[in-house]
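In what follows, a single structure is set out as structure tokens and then discussed.
All protein chains but one are shown at their positions in the complex.
Labels for the chains are A and B, by order of writing; each one numbers its residues from 1.
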Amino acid sequence: MEILYAILLVFLIVCATFACLHKNFLTSVIIFMSYSVVMAIVWMLLESPDLAITEAAVGAGVTSILFFVTLKKIHAMDQEKNCDEETDTSEI
Amino acid sequence: MSKIRRDYENSLWRKLVRFVYGENDSFHEKAGYDIEHPETEKRKEETFFEEVDYTKKKKESDKFFAKYSAIAEKRGEKVYNHFYKFLAAITCFSIIMILLVTVAKLPSFGNPDNPVNNEVSERYIEQGLEETGAVNIVAGMILDYRAFDTLGESHVLFIACVCVMILLRLDKETNDPEKLKALENDRDFEPKNEAILQHAAKILVPVIILFGIYIVLNGHISPGGGFAGGAIIGSGLILYLNAFGFKKTEMFFTTKTFSVVSVSSLLFYSLSKTYSFFTGANDLHSIIGPGTPGAILSAGLILPLNIAVGAVVACTMYGFYALFRKGGI
Partner (left out) sequence: MLEFLSGLNDKPFEAVAIILFGIGFTTLFLHPNLIKKIMGLNIMDTAVYLFLAAKGFIYGRKAPIVVDGVTSMEAYINPIPSGLVLTGIVVSVSVTAVMLALTVRLYRRYHTLDIDEILKIIRKEGN
């Protein structure tokens, strides 16, 4: 059980770091989504199922969808299609 | 201190001083400058030409100066940015270290004798089932003992949705259509008839919404409750919107639906909580009893409050998405 705890916690830290550092917005939002899902599992292990359900619905669902819509609004996704260079997307 | 004279410029002493220093001739001043000497005219012309020359020179020197000052400014900015980043990194690191040291001194993890587990939680656990009738102690806590907290929170959600509406709503009447189209070309991205998405949505949306309703209705006897269930129902509505477009969604969900459902839910919440505080808050006996724990129709007001909260949350989540997408619900 402790190994599972360790794996989940390390995964949390790695996910948070890469969600903050990645230059591509779409990728970092998806990493943030997986971070939320892992956080829901951690709350399940901490014996708070109410929090786990709410986080899985709100954090991984609605928040990520709002991020995606914002990325669409600021045309971050269109630019990735047009030019493959990462520098252009990072300038947005 | 001597007293200050306001008309010092016109005083005799001042005139004498100016005369002594040769700044002006008191005689000339009296006579005025009616007579124009040819000398002064000549001087005027000279100064005129000089001024032109001077402005030209100034422009050149300004250019020159601007060129070099821009370089210096840029460099200063760069140095300032590096310095700022360095200081910010040090601040972040020191805050993390201070917090870590503080956490290392806290009582150990998972110990039942921690000061967190005091008489408040004891009271909630031991008397909660009797007093509220809710099997899920967390639901009984947030919707009965601390219902005021949850009331404020549902209002926070509603107000957030209103704020997003203020920020992102598009007025059709005021703006001209071309500008509107250029600004909001997202409406052209109305979901096309994608067979895979639509068939999947046909199967999934009823299941998702049914699951959300199940979680809302079972909030007092199993984990979940109004917040989780409302978010799930909202996600189902968002999926339906993405698959079938705004025209079909507007058949059953418009701005009017949004305002009626959320405002009536909030009103119902406020009124029922007023009733609860009025009759059965502590000692008086409420008409709505706790019922048998574990049944669906039990736990007094918790079930209707869960439904109200779920309705508000579902409307808000769908409203956020629709406002971001097309600037209107």
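The rule is short, and it goes like this: a residue touches a chain if its C-beta (ideal position, glycine included) is under 8 Å from a C-beta of that chain, and two chains touch if they have at least 3 such contacts.
Remember, it's a predicted structure, so these values are computed and weren't measured experimentally.
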Visible contact partners (per top-of-document touch definition) of the missing chain: A, B
Chain not shown: contacting residue from B:17, B:160 or B:295: B:160
In chain B, positions touching the absent partner: 85, 88-89, 91-93, 95-96, 99-101, 103-106, 108-112, 114, 116-117, 120-122, 124-130, 135-138, 141-142, 146, 149-150, 153, 156-157, 160-161, 163-164, 167-168, 183, 222-223, 225, 227, 231, 293, 313, 316-317, 320, 323-324
Where the missing chain touches chain A, by residue: 5-6, 9, 12-13, 16-17, 19-20, 25, 28-29, 32, 35-36, 39, 42-43, 46-51, 54-55, 58-59, 62-63, 66-67, 70-71, 73-74, 91-92
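We take it that only the chains that are shown with their structure count from here on.
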Between chain A and chain B, centroid-to-centroid distance (C-alpha), Å: 21
Residues of chain A touching chain B in the complex: 48-50, 52-54, 57-58, 61-62, 65-66, 69-70, 72-73
For the chain B and chain A complex, residues of the former touching the latter: 136, 138-139, 186, 215, 223-225, 227-228, 231-232, 234-235, 238, 317, 320-321, 324-325
